[in-house]
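Encoded as structure tokens, the structure appears first; notes follow it.
Removed: one protein chain of the complex. Kept in place: all other protein chains.
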Amino acid sequence: MKKVLMGNHAAAIGVKLARTDVVSAYPITPQTQIIEMLNDLDESGEFGGRFIKVESEHSAMAACLGSATAGARSFTATSSQGLAYMHEMLHWVAGARLPIVMCDVNRAMGAPWILWTDQTDSLSQRDTGWMQFYCSSNQEILDSVLMAYRVAEEVLLPAMVVYDGFTLSHTYEPVDVPDQKLVDKFLPKLKNEYALRADKAEAFSALPSPKEYYRLRARMDHDMGRALKVFEEAGKTFEELFGRRYELIEPYRCEDADTILVVSGAPASTARVAVDQLRKEGCRAGLLKMRAFRPFPAQALRDFVRPGMRLAVVDRNYSQGHHGIFCEEMKSALYSLEKPPEVYGFIAGLGGGDITPELLSEIWRDTDEGRADAAAPNWMEDAR
Amino acid sequence: MKKVLMGNHAAAIGVKLARTDVVSAYPITPQTQIIEMLNDLDESGEFGGRFIKVESEHSAMAACLGSATAGARSFTATSSQGLAYMHEMLHWVAGARLPIVMCDVNRAMGAPWILWTDQTDSLSQRDTGWMQFYCSSNQEILDSVLMAYRVAEEVLLPAMVVYDGFTLSHTYEPVDVPDQKLVDKFLPKLKNEYALRADKAEAFSALPSPKEYYRLRARMDHDMGRALKVFEEAGKTFEELFGRRYELIEPYRCEDADTILVVSGAPASTARVAVDQLRKEGCRAGLLKMRAFRPFPAQALRDFVRPGMRLAVVDRNYSQGHHGIFCEEMKSALYSLEKPPEVYGFIAGLGGGDITPELLSEIWRDTDEGRADAAAPNWMEDAR
Amino acid sequence: MTVKTSIPEPELLSAGHLACQGCGATLAMRYALKGLGKETVLVTPACCWTILAGPAPRLSVGVPLLHCPFATAAATASGLKAGLVAQGDEKTQVVVWAGDGGTFDIGLQALSGAADRNEDILYVCYDNEAYMNTGIQRSGGTPQKAWTMTTQGQKGSERPKKDIDSILEAHHIPYIATVTPGYPEDMVRKFKKARGIKGFRFIRVLSPCPPGWKHDSSATVDLSKLAVQTGSFALYEIENGDFRLNTKLAKRKPVGEYLSKQGRFRHLSEDDVKEMQATVDAAWEKYEKRG
Amino acid sequence: MTVKTSIPEPELLSAGHLACQGCGATLAMRYALKGLGKETVLVTPACCWTILAGPAPRLSVGVPLLHCPFATAAATASGLKAGLVAQGDEKTQVVVWAGDGGTFDIGLQALSGAADRNEDILYVCYDNEAYMNTGIQRSGGTPQKAWTMTTQGQKGSERPKKDIDSILEAHHIPYIATVTPGYPEDMVRKFKKARGIKGFRFIRVLSPCPPGWKHDSSATVDLSKLAVQTGSFALYEIENGDFRLNTKLAKRKPVGEYLSKQGRFRHLSEDDVKEMQATVDAAWEKYEKRG
Amino acid sequence: MPRLAFDPEKTPPILISGKSMSENKTGIWRSIRPKIDMDKCTHCMVCWKFCPEACVDLSSGDPQIDMGYCKGCAICADVCPVDCVEMVEEESR
Amino acid sequence: MPRLAFDPEKTPPILISGKSMSENKTGIWRSIRPKIDMDKCTHCMVCWKFCPEACVDLSSGDPQIDMGYCKGCAICADVCPVDCVEMVEEESR
Amino acid sequence: MLEIRFHGRGGQGTVLAAKMLADIVLRSGKGECMAIPEFGVERRGAPVLAYARISDGPIFLRTKIYEPDVVVVMDTAAAPSERVCEGLKSGGTILVNSEHSAEDLAKAWPDAKVIVIPARKIALKHGLGTPAAPVLNTAVIGAFCAAFDIADEKDMEEAIRGSVPIKIEENIAAAREAFEFISERRAHAAASV
Partner (left out) sequence: MLEIRFHGRGGQGTVLAAKMLADIVLRSGKGECMAIPEFGVERRGAPVLAYARISDGPIFLRTKIYEPDVVVVMDTAAAPSERVCEGLKSGGTILVNSEHSAEDLAKAWPDAKVIVIPARKIALKHGLGTPAAPVLNTAVIGAFCAAFDIADEKDMEEAIRGSVPIKIEENIAAAREAFEFISERRAHAAASV
């Protein structure tokens, strides 16, 4: 049944519906309402699991390392400085193949101190072995927590549900809260055959030989690849149960579009307004919404693009010394095509600067009318 | 004059010659000899600065934040787990535009525990705003510390000198130790006009507006771009003073080569042996050694490549869910070319597995004879 | 205009800062700066004072201030001190200004390291007994039984407040002192004294917080005094391990007088108050034994 | 074969581990496991025991062991306990087995958090008084004046050893105890007792280390006994704040007898030894006052 | 909307934050304001001592509250030894 | 050298490390070895109690040192109450 | 699409007012509503802003609101007049909690329609909050629903019952009183034109 929820509360309710066993988290703006709601649910008995109120984010992921090794469904949530403080533990729990799910509420990275949203915090974790799914609405946040557990527990890899600080986290909008019984069907109790058993003397994460390590990483790559299919199947099952479909990439009005905006997160929602507006002005505009960033949907992208197409990639992040991160990964994925499409990268909204339909339209026109730079990043500052 | 030095000692001597004011570091294999030599130099009075023996790597970079803000030349050194534990501070000191120099002794990332070298630890810091220079010999380690300070202090961005754990760090070989007077000419005392002055009431890293934050990041991008030129000029000056030339990328026997190995770190040294061997067998093989990873030498690469060329990129790292990191960035940089060369990515030596001339030759032949996959990563396990 | 108080008149805290009405942590900064004077540099981790110092391009204090990440205050200050000394400045006092979360919990590793090295810095913790900047979550400084947004049950916070002063004592440092804005003369004296001591010094400032403690903004100074008068917060100095009480309390007021004015303790039963009285009495037994 | 000792015969530590000859930390594990028994899970951060537990695919102990990053032992153990309880296992003891570096320094933030939450885990720190696994660098557990690779000056380590037991006491936890392999019966008794107590328990094991303390491998047990007999290391238990000495020392041997057998103290002057004797005497004055 | 409305080279690499907060008039926060009965006032300056906004001016000898900054926290009223500070409702503008 | 000498699908996702260390014979570490004079030995088992390698076998009643593991640390010699354990040089193999 | 900006004071439920509006719109089933807080640090007593978007279909626009159609002033003391009309669409409406007349207030905002609701008086009448800190968001929302035909009183009541933690009946009463206060004014104005 529908309720008006802020994004953070949608996430907390997703965690409760998933019958999560252990939550361990530390407060940070703009994530605190997740913690506060989980605390209230814990104290009111509605949340059956244990909520460990740890002393830092590094310890939050360490507690998840412990609880997930015991085979318990584990969750944490953080943002920017806190996510970066966990970095060592992100590498670790991925290498330990633990299906932990975490919400990262996007917030730009200091210095200087900065409270508002951009994606550099989550995207700069791209090499840690975590799956990453991006949300454009509070409904997607709740649903993505359930999808993330389903995929993570199938391929034994941790997954991040990522959404915009304030723009989604603190914004109230109607959300359909799924029925617990249906969620139990979608997400049965976790049975992890590799979990620690108190009666079996085994060590976890002991020092291997280089050869053994190489093979572990190759197996991880194999499972990361498998996750693409597992996600799509989970998306179909989700639709059967809850009526909403989730896919790795989601085109909008691209059938006959020559120039397409490639956008993720809340700006992908605003981009529909821009595309509709451009269509009204006679422009053959389309939108490709990126939901999955890890595993990167390279094959899906290669199948989607057509020669002669122009992609205007909007990055609300920046890898200093190279390029916007979605743009860079898009180019790498499409490189091997016979006739790869033109890809232009735009840097917009860093530090929480608003990404408006006007700015998106200007990005689209610059690309469509050949004013954008094909090699270097195009810095697009919003006028307001 | 020449001395037989292990890589870690070459680094420590570079730090001493640079008249570094403040060193703060925490021990971790395979970096400990840097700390031990700096400690001995400190206790014997040969090292004029202060050595703060901190309680963790997060605190090591925090102490550098403090000393560099006061305008002092600052240094730290770490590896894998320690570098990852610093991640929040790497973002921070780059945003604070502090010219800190750090040695990262490459060691693969856990879990599981792993002692031996691979590049995933340093390369997974690619989005933190730090410059990264890779070394293939102990001489390059010493020289790169001096070069890193020169470039960092010119563009006010921190720089990482990265070299292979054990293969270089613990291996002894002859190293020319430059004369202190010449080093003083190459590296005059640091005058940071943006440093904190005890008599001026100013706050550092206070909360800006999104617009101000966006402009700070655009200025950072501008300086990262400038660093490419500054590095090349510094390389020329270094040659005039010390007789050794350093460039962003260093081709070897590529003039007439159709298939070229793209390699970094110690394996780039072994690759010369492989290329010479292939040449003896009549193959037109070449080697492109990547010294700079951040700023990524995109233009230099675009100028270097010729249509019809085949690049075999050897990545001793892996970004799970996408590709080898040098390969991915290479494809992104070359994407906008009219006729981009074929780029093939190979994953070798993870966890410290040996990268032998035989393995490099097999990589070269697979690429040259069209057996390599152009889209997906080619996993190349060494036979031994 | 001779003010009948030993507190220096010049203000290093400027009006216009963004503190809530009746903020104890702001009074704390005002008096601290009066004791420290101009030759001071502040290092501030994430906390309310990250905001109170002012958004760019502003600064609400008359001395340089280095913002740093939440877990790093003592390490950043150690480096700043080393950097200043390397530039030839041995005089400027490097002072950490951190909250209780940044001191008792996430910053404890760095704090313990700096104390262990006896770094020549003054570490000040303004203790408002919870994470206020992120919306009043429990910290290691939250008193037992107190309400916070993460301890809303009938019993409030179930664990006792960490005894941070004893933790610092275990590091064998030259000076530890407790102060609170209700006694500004005592506070200014101790900051002046601390300024002159070499090595790692620790001052903890009990700082009432209207939204966090759920009391009226007017009660801040009153509560600060009551904390001392009821013995809930003892004013003392520990110099190289020698403990000395600063307020000779003939008779301590009952703790109820202090607790009843705070909404965070509204849910307390009589037994709860008795228990807290017993805890205070036990603590004073120890103080008197040492004092 | 009746052994004339209260120590159980079954071995949960297997021969073939990679410890140096005469490793005190190995004896510590051997006796701890005898006291803890099978229904135990170990959590071990980076330290010598990361190696001694054995490279994959081997394990040198007869209980499950979870390796974890250096700064996270107490937090990982908190999560492991919560995970086991969630799976219906309330019996298995979750025991942290960490070195002094992982306990006094980089792991202190997590340790303090778990103690503050009174997590139902037993935290054991085998204290060999330096970072041995990375080549004998000074830690917060290194005694004053001791030589290490990072304190090679004439005065050795210039700062006193952190009083970690008092730091734990400041967290109001149910049980703190000190043990050393020279007294295996006392050690096994305390581990059995700790097993039965609910909440956060802390046991510190003084563990002589031939390469680190520069003593002959044969002297490990002797030094462990001398540490107690000279009063340099006191055996005691603190139950809910009540302090009790375990060894009634009629007359303490001079500390010189303990120090002279260790190469790390070879550079000590007579005055140095006198100073260290004074420190031990002062500590015992406090113990007797409390005991 | 031009690609970049500023020239990166002219943007300083870091923001220097030295302007005084005093340009931010916090008087607007008040819903009640302090009124001092100057006759009863003993000029003991306790109100100056305990004002968190440091907005009680001493220069004239009388305690003059700068209403540009006073947030109406009522601490001065609470601490005044002779109770000569009365909090009155802020007239709605 | 085949691209991948193994099939990723058949490689377990994590290494299970449960084999006993006892398969690693540490006897090779010795440069000196303990020799017990069985006549003087009082079977007090103190040597069993303090051996860091837990390689003194009790089953036969006499303290039998398993030379496959003994590292020659000489603790047994040091702690034996009747000094009947002598350390002798390892004959070079 | 109706874009609304609320001006209030920290700690007095400004964001909750916007959220209640969203609850009411959802309950009414007549469209979608998004409530957006000002993304910054909220200090008790300091001026604070909140926003809402109401539209009949799903709302995809996720940006700040620069040119609101309606501005709601919950505390005139915390909302300097030039800030109130900043970006207000020409012909936009300002709903003000005040005991002054619409005419007096209109002087400050010449080209806007001004609607007045004595929300503070209504709130205090129903024992909501104190004179220094009145809890007047339900009264303001009641007035809003009447002024812009958002929902009928039944839907409004149910929504408030679901979203107000304490003093539920008092809040509902205050909302209804404000609703009727505005409805009468509108009926009267419609009749006299």
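The letters A, B, C, D, E, F and G name the chains in turn, as written, and every chain counts its residues from 1.
Simple rule for what comes next: contacts are C-beta pairs under 8 Å (C-beta built on N, C-alpha and C of every residue); 3 or more make two chains touch, one makes a residue touch a chain.
Treat the numbers as computed from the prediction; the structure is a model and nothing was measured.
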Touch partners, limited to displayed chains, of the chain removed from view: B, D, F
Contact residue for the chain not shown (choose from D:83, D:156, D:210 or D:231): D:210
Option touching the unshown chain, where B:75, B:116, B:149 or B:186 are the choices: B:116
Touch with the omitted chain, as defined above, among B:24, B:269, B:319 or B:367: B:269
On subunit D, residues whose C-beta touches the chain left out of the figure: 18-21, 51, 133, 210-211, 217
Absent-chain interface as seen on subunit B, which is shown: 2-4, 30, 115-116, 136, 164-168, 170-174, 266-267, 269-270, 272-273, 352, 354-357, 384
Residues of subunit F (touch criterion as defined above) contacting the omitted chain: 26, 28-32, 71-72, 89-90, 92-93
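As a convention for this text, only the chains that are shown with their structure count from here on.
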Chain occupying the middle, per Cα centroid: A
Greatest separation from subunit F - chain, by CA centre: G
Which of C-E and E-G has more C-beta contact pairs: C-E
Centroid distance [mean C-alpha coordinates] between subunit G and subunit D, Å: 64
Computed distance of Cα centres, subunit E from subunit D, in Å: 56
Overlap residues in subunit D, where contacts from two or more other chains coincide: 50, 54-59, 67, 69, 71, 105-106, 108-109, 112-113, 116-117, 140
Interface hub residues of subunit B, defined as touching at least two other chains: 53, 55-56, 58, 81, 85, 88, 92, 96, 110-113, 200-209, 212, 215-216, 218, 220-221, 379, 381
Listing of all chain pairs that touch each other, if any do: A-B, A-C, A-D, A-E, A-F, A-G, B-C, B-D, B-E, B-F, C-D, C-E, C-G, D-F, E-G
